[in-house]
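Missing here: one protein chain of the complex. Every other protein chain is in place.
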Amino acid sequence: MKAHTAYLKFHTDKRIEFVNITKEVERVVQESGVTDGLCLVNPMHITAAIYVNDAESGIIEDYKELLEKLAPYKHEYHHHQTGEDNGAAHLWRQLMGHQVTVPITDGKIDFGTWEQIFYAEFDGQRTKRVLVKVIGK
Amino acid sequence: MKAHTAYLKFHTDKRIEFVNITKEVERVVQESGVTDGLCLVNPMHITAAIYVNDAESGIIEDYKELLEKLAPYKHEYHHHQTGEDNGAAHLWRQLMGHQVTVPITDGKIDFGTWEQIFYAEFDGQRTKRVLVKVIGK
Partner (left out) sequence: MKAHTAYLKFHTDKRIEFVNITKEVERVVQESGVTDGLCLVNPMHITAAIYVNDAESGIIEDYKELLEKLAPYKHEYHHHQTGEDNGAAHLWRQLMGHQVTVPITDGKIDFGTWEQIFYAEFDGQRTKRVLVKVIGK
């Protein structure tokens, strides 16, 4: 059994930002030498989501509008009594999804036509890390 | 280490349809010969969700009503500027959950009493594929 771990680093300029990381994950899969297995993609932060969907800018706008409708960013959350102002980011990450596990077949990500991996940051403007762990044979 | 991959195919007659795929996943687990490991069940489409919950028709109606309340299907989404009309399906898939990883013990799916695996299609009436990958020993 092989196992390989990499830590991707991002600096997001905006507080809310969606980054397509499919190519970075593909590179880690190739580095790993795994031809058949699974690849976990996990944000090391709790105000961010890793999700799989289409790389179409309209969908990303639709996600932002939905999240803002369901859990407005400016609302006075209980979490803000700690001095933080990112309560919505903790809620949005749960609604959008937390992490994904990517299948690897013949040494490549085994995806359908439109599947792309995104890092969605909801409290950015800092350096953020994503763990990518590949296991398999 | 063993690894085995199968691609389930469905044709959904309705645009929104919930299909219980537990038996199909169980069959793939048996084919794999894996007695202890993990099984990823991943839709190869971005308008569908794989989730685990009860096989009770009322719950499925409740899911449809909740999703329609949170993100109405007929709304004019940004995504529709591309010519598509399935914006809600991309949102619903994130809210319901994307994929599941199923534990395998003693060669079987290691589930609690009521856990069943569903494929929820939100933009159907076409042939759709689900990847099932089993790894373990």
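Note that the chains are named A and B in the order they appear, and that numbering of residues resets to 1 at the start of each chain.
One rule holds in what follows: a contact is a pair of C-beta atoms (placed from the backbone, for glycine too) under 8 Å apart; a residue touches a chain by one contact, two chains touch by 3 or more.
If you're wondering where the values come from, they're calculated on a predicted model, not measured in any experiment.
Participant: Taking the entire complex into account, which one of B:Asn20, B:Gln81 or B:Thr105 touches the absent chain?
Facilitator: From the options B:Asn20, B:Gln81 or B:Thr105, the contact with the absent chain belongs to B:Thr105.
Participant: Which of A:Leu8, A:Leu38 or A:Ile104 sits in contact with the chain that's absent?
Facilitator: Of the listed residues, the one touching the omitted chain is A:Leu38.
Participant: For the chain that got dropped from the picture, name the residues of subunit A it touches.
Facilitator: Touch set of subunit A with respect to the missing chain: 1, 3, 5, 38, 40, 42-46, 70-71, 77-82, 87, 90-91, 93-95, 97-99, 101, 129, 131, 133, 135.
Participant: At which residues does subunit B meet the chain that is not included here?
Facilitator: So the residues of subunit B touching the unseen chain are 1, 36-38, 51-54, 56-59, 61-63, 65-66, 70, 95-97, 100-101, 103, 105, 110-115, 135-137.
Throughout what follows, only the chains that are shown with their structure count from here on.
Participant: Could you tell me the distance, in whole angstrom, between the mean C-alpha positions of subunit A and subunit B?
Facilitator: 20
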